[in-house]
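Every protein chain of the complex appears in place save one, which is left out.
A, B and C label the chains in the order they appear, each numbered from 1.
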């Protein structure tokens, strides 16, 4: 096992990793940018080191700065968290070149699953159904138009790299396609440094369901059930829950079984998530794999009682899973509300400032993962996630009741948050009946959605 | 169901009850003394009312003040929490006389189980093994000496009313008995207003194991497993866990079965706890029943996923349990650490003052029920409980690791707490091997225990 | 009692107040003028054991409760609703709090302690020394219990009352609890209508004390 881990991330996930290290009895060094000097992870860490200025490109995205920090503090492993360099196979390579361990899949595994399009072909070959799409990347507008005709409009333009909706566009006509390709390329280029795009059949009214898996170095894999991430805003998840209401228990079991079978067969290693779109008929299409710990991993932890971050570290250290599928028992229902510094009343404009008052809700079934504290200044340089409020209950109705009470109890003053959108969701018929699709908010628009909730 | 509940308590339990009301969609009014004007429960409550000065006898123990507060605020039920008036059948009577509902057992049930000695006879008649003891209360010193001879020294002097170790003495000789009776009487008198005492065979090296039960108005009862409260200091619990390491799974199941059978047969109603002493041979003796929600109820909630306070309210409202024994599934292991404003280095002298900094630990399996916040002034008038840190894990070893990490993460500045004793426990061979008995700390003395831990 | 903890003996308080007057007169005006022009949020100075901070009150306080209230419009407070009194808004012109180092090893910080819902202006005098809680130099008869307020014949504006005189009662489950005048003086205001619910310590009758006639 590792003796000392460098945490190369910030916010709630830096705190989450620190806690996992403490539980495992491993020393942790928090690497931080100047903007995070006062962050909670830095305060609670036994050791912390400033790696650069607030600009992420010179700190959390700087490969030399992070590896140098790991070297001079005597770490033997680096945990990248999510985002930033968490799925960068080049970074993983350089980490290994310095005799350090990247906590995540080994470089060659990251490389094998780097291209979404290649991954769909790979796992499709191991029995996962995929969405009809372009054969390979679109070489040019010509090729794109031909492929779109073959697939049939509407089609979705997607960047090969990255994720989170950046560089994605749905187009209904050849003209829209031509005009959008340029935009998507530049967006993808600036966001991921890679402008290769591919096309995909657009599915209307789909659900987003993902399966959490873990595979050790010895090819032993276990799945921890699925999460439903259908509540999104412009392809950004804002609420996740498990189990999904989109599939029958039997269908859920089958999906998870196929997922773990495929990734083990394809030689995946460490924790990961397979994302699927589920159409109105309950047919699931594999769309991509996330080779990192995810924001919403806490949903699965509440359901199964496992510590996925500790498991991620153990697997990276070469330990066997130490559990079989039979040991995975999911209990009850869990819902995660992402608390973001965004103003729902103003098109989710991100905010910053000082947290004047902070009170985290508590009680049975409530877990709040957050780096907030009274007096904390939210820096304007990074993503807007302030914390994750997870509500567990023996059934979905109870989880919803507890979630509602917890959202009412939460106090975050000084910063505008998106809490109102969550309260609106909990009064939405569609959500309460578990019928939400990924366009729930975008179809009517968040403002209209909020207004409708206010009326009820 | 009730429309509005008066919370006639303070500290973490007032907050806990408030949360249960929120989850059930019931309005809550927090009744507070002047000393608790700034308390978290008062701040978070939709409605709060001052019922008297800091002196509990004129506020939290004042029957007219509390009932008047319930009447003028339009409540239809009163939740007494634990301590104060929570097991006072006279209070329960008066509450009912004002057409309000006492959230707990009905007055006649409280009355039936009011005397420990009577309860032991009652439940003994329904198959619960009890400790050899005096027949009835000791009339006078004469009678006490005779009974003690019959039982055989050493014997334990216990007050009929109250609990928590007040007025209890172990005596090894007739002389010790005579001299102690007087002290115990006055202690019991001042603490519970009742100086009747009884004698009990003193059992050496016993474990304290209690069974959590719930019985609805229709005689349908379920048990939620047991808790081990063997870690005590002068008969005060400071750490509780479940399941117990004192009994085999089979013996645990049998004990819990006998407990629920006996209380249902004896006509108990609402949530309650049956306390047992377990001797070195694993033989369990019933000692008393607690007709209230207990401080350590969170341990059972972490294991079974039920909300015991919500259940308590539903039962009081006349609702059926709505679950069977088969629905109760205990998972993993949970440990509760009571965080008290006590100085372990100075014989646990209680402290007060301002909480300058407060950071509650978090992460998977961690639950912190506390009324602390930065700037809170701990009043010197009430008990020293600052909060309850509960650590859950799939097994005891993991729960201990998580508990250790959480205790290290906890920050309470400005107030001296007993955290060190918990850290000492987690490095104690006896505790780690699950061999602790109720005299673990008192045998060597807490100071020596702390010192020993410091050396390891 | 909070009073004993929050305030020192009279002598000590006098001395403290002298120090404060000096502070107010010699320093504040100029410093405030200076800093106001800088649009500065806070200024802090430490020297040896002591430490002075100058800041906008808006950055101070920790009242979760009132914020919660702002957020969920339907917050209510028994005492307040009953009399329809306005919710407390800002701190009075001058508030002086002196923390006795005896309460906690390192001194109390009352000004950092949060204020309960709607309590800022109707806390019992015990909580604060000096003026600001009641009408200037005024006295207030407060409720001895939680219940229904029944004003007596003397509870009318302009009435001259003696210290200890009965001004009415608070009916607690049928048991009347006397409301008495804290000092000789003239009734200036009836703060709660008869028949309304009141909580313990709630201010009921305002009295303009006749000079040097406080009740002992």
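Quick notes on this structure:
Basically, a residue touches a chain if its C-beta (ideal position, glycine included) is under 8 Å from a C-beta of that chain, and two chains touch if they have at least 3 such contacts.
Computed from a predicted structure; not experimentally measured.
Among the residues A:5, A:20, A:44 or A:171, only A:44 touches the chain that is left out of the figure.
Checked against the full complex, the one of A:73, A:236 or A:325 touching the unshown chain is A:73. When you scan B:257, B:347, B:413 or B:442 for touch with the missing chain, the hit is B:413.
Residue A:354 is the one among A:354, A:432 or A:453 that touches the chain missing from this view.
Residues of chain A in touch with the missing chain: 29, 32, 34-35, 37-40, 42-54, 59, 64-65, 67-69, 71-73, 98, 353-354, 356, 373-377, 414.
Going forward, only the chains that are shown with their structure count from here on.
The geometric centre of chain A is 42 Å away from that of chain B, both derived from CA atoms. Put simply, the C-alpha centre of chain B and that of chain C have 37 angstrom between them. Multi-chain contact residues of chain A, defined as those touching 2 or more other chains: 359, 374, 408. In chain C, the residues that touch at least two other chains are 62-64, 68, 72.
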